[in-house]
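Structure record follows, encoded as structure tokens.
All protein chains of the complex are present and in place, except for one that has been dropped.
Showing chain A:
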């Protein structure tokens, strides 16, 4: 679990989404939702449809959330890792926070160049008889092609804004976005192929075993007429497919989010070394 402090995460989430925090103490908080957040979280589409149709201002709700398990029986909604509410919040974030364009905040009174980086956070899923996944955060310098991992951690200590700081200007990328992305994906593929994939070997073995068993199952001495043969064959084909669905190893790369980041030369140098 990555969210070390769920409470701070929630406060941050609501503040960032322009909601006012009315109360906040010891793992319990009261939030005044905005229209937008009420619509996104409170599951009352008919209310909002109605209000909008009549042109009235809506009345967004106030909600109390509890993150401290010791206080979970108090009035309010207990939010914990795995609770439907958090799941819902995460879901809003995956769409809300997918694409970005950021400029490093620089205070200067001299002309300063900002270097373009493509940043992608990629989830790699390994699926065989079991499944696991991991996250890679990759940055690509769109001028000289340098690629670095752990990008989000490196960006963490810097400040960003959505418009460029005074006296700054951006350098036009030499590598186009699409080919930059191709480079990243190819690099990950290369890296994946270098790994040991015991899990995949085991999954394939298991898949083959099950297929052999299945085929044998249908080899009985019974005499079947044409129609029976057809239907038996159809069932067997389906079951073979079910086995493949269940065991066939597969790796998937999904971009969780990403975007273009303009960093100062100094920051860029630090990333590379």
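Annotations for the structure displayed:
Operating definition for what follows: a contact is a pair of C-beta atoms (placed from the backbone, for glycine too) under 8 Å apart; a residue touches a chain by one contact, two chains touch by 3 or more; residues count from 1.
Here, contacts and distances are computed from a predicted model.
The listed options are "DEAD/DEAH box helicase", "ABC transporter substrate-binding protein", "YdbS-like PH domain-containing protein" or "RNA polymerase sigma-70 factor (ECF subfamily)", and the UniProt record of the chain not shown names that protein "DEAD/DEAH box helicase".
Among A:36, A:215 or A:270, only A:215 touches the chain left out of the display.
In the full complex, chain A touches the hidden chain at residues 1-3, 9, 12-13, 16, 69, 78, 80-84, 87, 89-90, 93-94, 96-102, 120-123, 125-127, 129-135, 137, 152, 156, 159-162, 177-178, 181, 185, 189, 192, 197, 199-201, 204, 206, 210, 212-221, 235, 238-239, 241-242, 245-260.
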